[in-house]
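Apart from one protein chain that is not included, each protein chain of the complex appears where it belongs.
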Amino acid sequence: MIASLLAQAGDWTSPSIDWAALAPEIVLAIGVNIILLLDLQLAETKKWAIATITGFVLLGSFVAVVVLAVTGDGARSLFDGRYVVDDYALILKALFLLAAYVVVLLSQTELEEGGYYQGEFYVLLVCSVLGMVMMASARDLVSIFVALELLSIPAYMMAAWNKRNRKSNEAGIKYYLLGVFASAVLLYGMSLLFGATGSTKLTDIGAALLDGDLIGLDVVAVVFVVCGFAFKISAVPFHQWAPDTYEGAPTPVTAFFSVATKAAGFVALMSVVFIAFPGADGVYQPLIWVMAALTMTFGNVLALRQTNIVRMLAYSSVSQGGFILMPLAFAGEPGVGPAALNAVIVYLIAYAFMNLGAFAVVIAVTRKTRSGEISSFGGLFSYAPGLAVAMTIFFASLAGIPPLAGWFAKFNAFKAVLDAGTTAAYVLAAIAAVNTVIAAAYYMRVLRVVWMDEAPDGDTSPVKSPAPVVAALAITVLGTIVLGVLPNLIARAGAIDALTGAFAG
Amino acid sequence: MLAVNFLLLGAALFCIGVYGVIARRNAVMVLMSIELILNAVSLNFVAFALMSGAIDGQVFALYVIAVAAAEVGVGLAMVLMIYRNRKSIALDELSEMKG
Partner (left out) sequence: MLATETGPIAFPILSALIFIPIIGAVIVALLPKSRPEYPKLVALMASVATAAMSIWLMASFETSEAGFQFVSKHTWIEAWGISWHLGVDGISLFLVVLTGILFPLAILAVDPHHDEKPYLAWLLMLQAGVMGSFLSLDLFVFFVFFEIVLVPMYFLIAGWGYEKRVYAATKFFLYTMFGSAFMLVGLIATVAIASRDIGYTTFDLVVIAEQANFAASTGRWLFFAFAIAFAVKVPIFPLHTWLPDAHTQAPTAGSVVLAGVMLKLGTYGLLRFGVYLFPEASYWSRNLWLTLAVIGIIYGAIAATMQTDLKRLVAYSSVAHLGFIVLGIFAFTTQSMSGSTIQMVNHGVSTGALFLFVGWIYERRKTRQISDLRGLQKVAPIFAAAFMLVMLSSVGVPGLNGFVGEFLILTGSFLTARWWTVVAALGVILAAVYLLWAYQRVFHGEPDEDNKKFPELKIKEGLVLLPFLGLIVFMGIYPKPVLDRVQPSIDALIGRVEDHTDYVQPKPTIELVDHSQEPANPEEEGDG
């Protein structure tokens, strides 16, 4: 054993590493250390600087991504194709960084006023983002696993950030236990996958699964892997943690979970489905079909009866996950793959803007009302018309009303599904269509309260939003409108050859 | 073949672990059950590496062990925190939020 290891080590040479392609990750990694060290040195009164520095770290990483996107010609493949920087990865990296930046803007005042451990929070946030950024490029089971844990472990702690609050404790432990359990199930699936194919590299696994008929081991492995990711994207029936965690965690963290971690789960699922599982479409397609249908329906029906806005947004985010999942149920149909990939990416981008925006409004308003009940939003239009209009834009976009980003994303998802043209596709589209109506009902209910009702306590003093929150709102409103009116900007995202290694066979 | 026995042991550990996660109400016991699953995974990887001769599996097992340690560290800290606030680590008593 050891002899064979040594024998292999003999002709091992250090791989040449394309450091430039790793620039975004390197910036983040260095940034984490800088923030950590600075936090030790700064006096308590100067902690606010940490948020600014975090913003610059994210910006630096973002610049690196943009430079790579502009100068890069085609995909850069590192470590024997186990870590690939292609258009697909760059788009998603940019998305993660942008979402994280908005979350930093939203957390800033919340953390300052609550006095919660600012330095540590940003360290963890950047670590988590580093995991996501890695996830976008990971093309090997090992790197996917490491990225997943790197993004999850800080997230567990962020959920329980409000240490003395029982709800936050509960949010943290629930998220932690189910998350770790999901990772364990995923790992077990990965171990079987490795056993069935003899490799951890996604392209090799894909080739092995395409070669010959599937055996029982392959099927079990695929099911376990998909179910493991289903936890991360809170797909029904693996969604139980989501509402409690979202409600209990600090609201900016909830915004981060519902957008960024969820997107990271989808990214991993997409890489695996498109590169490793083309040969197993008979297995994962029905599985995802059922999950998508259940997710959108259950999420919506449960969202209908919520009275707490964060909890409602939690269920709505579960149901939106069903819509994002929907095109993947037909990823293996001939000719549908690129459209499905495109639909998921576009949806993730649009969803990031509108959902972060919705949370931003909630944060801005609850700063004044100190209540998460939907009824506490009554009269918002009379005392904060700007926030009311922003909220209308986000909720209308979530409901899929044109010409906003959410509408285009939904349209795109429907189109990918209907391109498949099978009976299963039509049935799923019909289920989704009914669900858009249910979803519209609860989104409109909130807007009705915002526009029509009187302020519950008669307090109509204007809301003063701190500058970072206003900036977050500006970014998200702009994104939601621009993507809706000029969908061209993202319609080409995830073009056919953007995901290296997919659609080859 | 010997490796098959390892796989069977791995499967058994996995099943026991899943049962423990579902049936146990004590947070520490749940953590231990999850550890069992992770051990099953490591065992699987090593066994498969032995079968196929590819070294990847053993490397993966090392990663799993390292990450599991980090996870448990966070988990125990969280359990401790809950114990301080509630003087109990029974999971079924965690019901601040419903619906």
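Read from first to last, the chains carry the letters A and B; within each, the first residue is number 1.
By definition in this document, a residue touches a chain if its C-beta (ideal position, glycine included) is under 8 Å from a C-beta of that chain, and two chains touch if they have at least 3 such contacts.
None of these values were measured; they are calculated from a predicted model.
Under the touch definition stated at the start, the shown chains contacted by the missing one in the entire complex are A.
Set against the missing chain, the residues A:17, A:30, A:430 or A:467 yield one that touches it, A:430.
Annotation: of A:237, A:282 or A:421, A:421 touches the absent chain (contact as defined above).
Although one chain is not drawn, its touching partners on chain A can still be listed: residues 381, 396, 401-403, 407, 411, 414-415, 418-419, 421, 426, 429-430, 432-434, 436-437, 440-441, 444-445, 448, 451-452, 487-488, 491-492.
The working rule: only the chains that are shown with their structure count from here on.
For chain A in complex with chain B, the touching residues are 4-5, 8, 141-142, 145-146, 149, 153, 156-157, 160, 163-164, 166-167, 169-170, 172-174, 176-177, 180-181, 183-185, 187-188, 190-192, 194-195, 198-200, 243-244, 247-248, 302, 305-306, 308, 311. Contact residues of chain B toward chain A in the complex are 7, 10, 14, 17-18, 21, 27, 30-31, 34, 37-38, 40-41, 44-45, 47-48, 51-57, 59-60, 63-64, 67, 70-71, 74-75, 78-79, 81-82, 85-86, 91, 94-97, 99.
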